[in-house]
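Complex shown without one protein chain; remaining protein chains in place.
Right, chain A next:
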């Protein structure tokens, strides 16, 4: 058997804002009608959280349910649980038109953590990241430099970022450079 490895093999930087590879992460992309009744129980079962509403991130420790688009959710869970989760999804959704796909190994998950983490991301993405507008509990899909990425906050100083595996090194280098360049002082520190 081949042994699964993350694209960045545990790469990490030091500094006041640290960028690090979060290693293997189970991810399941589910496309379906999000108003489907049984989805509530399914989301509870998979990640222990309700179905995320518009632009919402429901994070529970190492699990999460993220709103990706009006007909798409992303479930995060430990890498070893994906197969089991897929069969539970197939069971719960068997009468409903849907697509559930294991995308764990197609993506990379990074963490950006530190007092000005918000500015590290804000420098790279064309979105309003003011603390009044974006905070824990929300998710944004946008652009980081030249690549597509999605990110959410787990607390006031921590971002988690997902991107395609093939561009994981670019994402890491970009975040590292942005962190190294230091704070801009645009947002209040530690928010």
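One rule holds in what follows: a residue touches a chain if its C-beta (ideal position, glycine included) is under 8 Å from a C-beta of that chain, and two chains touch if they have at least 3 such contacts; residues count from 1.
Definition applied: contacts and distances are computed from a predicted model.
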item	value
Omitted chain, identified by the protein name its UniProt record gives, among "Sarcosine oxidase subunit delta", "Sensor histidine kinase", "ABC transporter permease" or "Ferrous iron transport protein A"	"Sarcosine oxidase subunit delta"
Given A:45, A:128, A:155 or A:173, the one touching the chain that is not displayed	A:128
Touch with the omitted chain, as defined above, among A:5, A:148 or A:181	A:148
Footprint left on chain A by the chain that the document does not show	54-55, 68-70, 72, 126-128, 140-143, 148
